[in-house]
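Omission of a single protein chain aside, the complex is shown with its protein chains in their original locations.
Every chain is named by a letter (A, B and C) in the order it is written, and numbering of its residues begins at 1.
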Amino acid sequence: MFRRILIANRGEIALRVIRACRHMGITSIAVYSTADQNCLHASLADESICIGPPQANLSYLNIPSIIAAAEIADAQAIHPGYGFLSENPKFATICKDCHIGFIGPSPETIALSGDKSVCRARMKAAGVPTVPGSEGLIQDAETAVKLAKDIGFPVLVKATAGGGGKGMRIAHNDVALQHAVNMASTEAAAAFGDGGVYLEKYIENARHVEVQILGDHQGRIVTLGERECSIQRRHQKLIEETPSVALTPSLRAKMMKAAYRAAKAINYTNAGTVEFLLAPDNQFYFIEFNARIQVEHPVTEEVTRKDLVCEQIRISAGEPLGYSAVKTEGHAIEARVYAEDPMQNFAPSPGLIKNCHLPGGPGIRVDTHLFTGYEVPRYYDSLLAKVIAWGQDRNQAIERLAGALDEFRIDGVKTTAALCATILRSGRFRRGDISMNTIDHFLPKVG
Amino acid sequence: MFRRILIANRGEIALRVIRACRHMGITSIAVYSTADQNCLHASLADESICIGPPQANLSYLNIPSIIAAAEIADAQAIHPGYGFLSENPKFATICKDCHIGFIGPSPETIALSGDKSVCRARMKAAGVPTVPGSEGLIQDAETAVKLAKDIGFPVLVKATAGGGGKGMRIAHNDVALQHAVNMASTEAAAAFGDGGVYLEKYIENARHVEVQILGDHQGRIVTLGERECSIQRRHQKLIEETPSVALTPSLRAKMMKAAYRAAKAINYTNAGTVEFLLAPDNQFYFIEFNARIQVEHPVTEEVTRKDLVCEQIRISAGEPLGYSAVKTEGHAIEARVYAEDPMQNFAPSPGLIKNCHLPGGPGIRVDTHLFTGYEVPRYYDSLLAKVIAWGQDRNQAIERLAGALDEFRIDGVKTTAALCATILRSGRFRRGDISMNTIDHFLPKVG
Amino acid sequence: MDLKTLEDLIRIFEASGLGELEIEEDGRRMCLKKSGAGPAYQAAYAPMNPLPAPVAVPHIPEPEHVATIDSPMVGTFYLAAAPGEPAFAAPGDRIAESQTVCIVEAMKLMNEVGAKIACIIEKVLVENGQPVEFGQPLFAIRPL
Partner (left out) sequence: MDLKTLEDLIRIFEASGLGELEIEEDGRRMCLKKSGAGPAYQAAYAPMNPLPAPVAVPHIPEPEHVATIDSPMVGTFYLAAAPGEPAFAAPGDRIAESQTVCIVEAMKLMNEVGAKIACIIEKVLVENGQPVEFGQPLFAIRPL
């Protein structure tokens, strides 16, 4: 087992990994930019090292600085968290070359899951259902139009290197499609340095349902149930829950089998997620792998009572998973509290936290790096906190989470806490009548 | 089911009941003294009523005020929490007379469990093992000495109306015993208005192990496992855990059976605790009933995933328990954070909380009424917060709890948080080598 | 002063426990202040949900008068000893010290509330038969 782990991240996920290290008796080493020197991850880690100025490309994304920090701190492994370098195959390769353990999948897996059109083809070949669409990248707008007529409008143009909603466009007809292909390609080239795009049928009123997987270096893959993440804003998740109300036991079994097959096809190791679209007709389609720990992993932890970050560390250290299936109990829901203004199209709301008071009590877990006096920086992701509620059933989880969001106090910035509580208490959400468009019902109408 | 419940308490337990009400869709009504008008229980309840000045006897112990508050608020039931009026048979009787549900056992059960020597006799008659000692009260010091010679020194003189360590004395020989009987009687008369004392053999290096029970109005009694509460200061609990490392499965089964028999013998209803002393030779002895919800109930909640306060409310509303046994999983430990100075013999440390930062993350639950700016009043119990950790095993629970206590920040008053962390991390605690005297190893020696 | 020196000065000042630093030298003056220097803590926690007005108990009105007679207990407010009886006190009445001005009923007990000082009743602040909290102003008065 590792004795010293460096955490190449900040915010709540850095805290999450520090806590896991502490629980395992591992020395944690935080890195921080000069903007983060008073942050909790820098103070709660056993050791901490300043790696650069506030801009992420000069600090948290600066590979030489992070490797140098790991070397001078004598870290045996690096946990990348999510975001930043977590899905950068070059970083994973460099770690390997420097004989530093990378706590995540292999560089090859990361590279494959980052190339979405290739990955899609691999999954199709492995018998995992994928959304009807192009075979590989599309070369020009004319080919796209021809294909779209075959599979039927509307269609989605997606960047192969994309993520987080960037380089993604819907087209309802020929003209719009031609435009969309050009725009998405330009956007993707600018954002990811790769203008390759592919085509998928756009599935209306779909749900986002993903499967948590763990794979060890002995070749075992375990599925840990699903998470429904249909409540999204700007293609980014806001509320996640497990189990999904949309899955019957037999549909769940089918989806777990598909996720297992997907992971097995690429010899997946460490923690990851297989993401599916679930159509209103109960057909589901592979979309992509997330080759890292995810923001919403706690809901799975609450119903399985497994510590997924500890599992990641154990797997990276070469330990086998000691089980092939997990039991789940009850229902868990997570609400993400972002420093954003829901009334202004989720515009970031950085600033000073004048007062912060965390909720508590039975069934409530809070993962956050917030404290009174924290200055939410402009430089990084706006996630402030995750509030997770466990309940014997979905209703109890809803009541507990909505109540906790009411109790949560954050003065100084706008947040998504009240919006989440409103959604949770709505009849629509309670009925489970949700899809990836649901959020629109809760936002001001755009004239 | 009740639609409106008044909570006749303050602090973390009032919050606990408010949260349970919220989760059940019941309107919560807080009462508060003028010292508590900015307290969280007053602001988080659906409604709140000021019932008197700071002194407890004029507010939280003032029966007419609380009944009047329940009447004007149209509350159908009162939850008494712990302490204050929770074990006052007169209050339970008045509630009954006023047709207000009392969320707790019957007045008769409360009266019996408050009269410890009578209760002891009842239990002995029911075949529940009790500590060797006097049959009923002792009349004079000479009888006491004679009896003590039979059962063997050292002996404990206890007030029949006692509690919280008051009116309790150890005697190692004749002379000391004569003195102890007189002193304990005087002390008990002053503290409880009842000077009756009885004698018990003093069991050295005993552990305190208690059994959580629930009884419904249909006559069913369920045991929910034990809690070991041996780490105490001034006869009051500091760290509690479940399961107890001292119980083998067969010993546990015997203790559950004894607790069941004890509760059945008096037709116990609602939540309660059967308290036992566990001697180093694995003999256990009934000490008393606690006829209310207890401070440490969350550790049982964490391993059973039952909400005991919701269960109390359901039972009081006449609903039957739907189960006769509960499953438990993992290990849970609670640390009590008091506003006290462990280095000064736990002297109360009231004052202003200049900064409060709660711990979080996986497996951590915090029950507290603290907030930044809270003034810890001189008038009431010094409990500030309970931090509860759940772990797959005892070691994980210890690491999580100790880490959370490190993260917990309370500026402005002295607390027991660091002491609890020290105890948890000690070899003695880790080995489970604990008894009711263990705390002495962690405190400054008294010259 | 060059920028590098200024930067270093700021770093030294920040690392110090000082709240304010003023330097005057060769006709140059410089003053540095830390943000938020002031009280070491935030004194008042205004709860997220401000103290809710109980449904059963009408919100305590802002006292417009300096002097009031307040309820000594929680209960139900009565202006008269029984329905149909004359009110103990009405606006304009001159009240002697200890004179009963109303009743607050709690647990079927009729608690007479007396004036602590001689006064004139200016206004009755609560309606007959309404619930009142401990400390709630019942009458606005003008002390005599």
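Here is the rule we go by: a residue touches a chain if its C-beta (ideal position, glycine included) is under 8 Å from a C-beta of that chain, and two chains touch if they have at least 3 such contacts.
Just so it is clear, the structure is predicted and the values come from calculations on it, not from any experiment.
For the options A:Pro53, A:Pro154, A:Gly330 or A:Gly432, the residue in contact with the chain missing from this view is A:Pro53. One chain of the complex is left out; on chain A, the residues touching it are 29, 31, 34, 37-38, 40, 42-54, 59, 63-65, 67-69, 71-74, 94, 98, 351-352, 354-355, 371-374, 412.
In the full complex, chain C touches the hidden chain at residues 1-15, 27-42.
Please note the rule applied: only the chains that are shown with their structure count from here on.
Chain A and chain B, compared by their mean Cα positions, are separated by 43 Å. Centre-to-centre, using mean CA coordinates, chain A is 48 Å away from chain C. With centres taken as mean Cα positions, chain C sits 36 Å from chain B. Among the residues of chain A, those in touch with two or more other chains are 355, 357, 372, 407. Of all residues in chain C, those that touch two or more other chains are 42, 45, 48-49.
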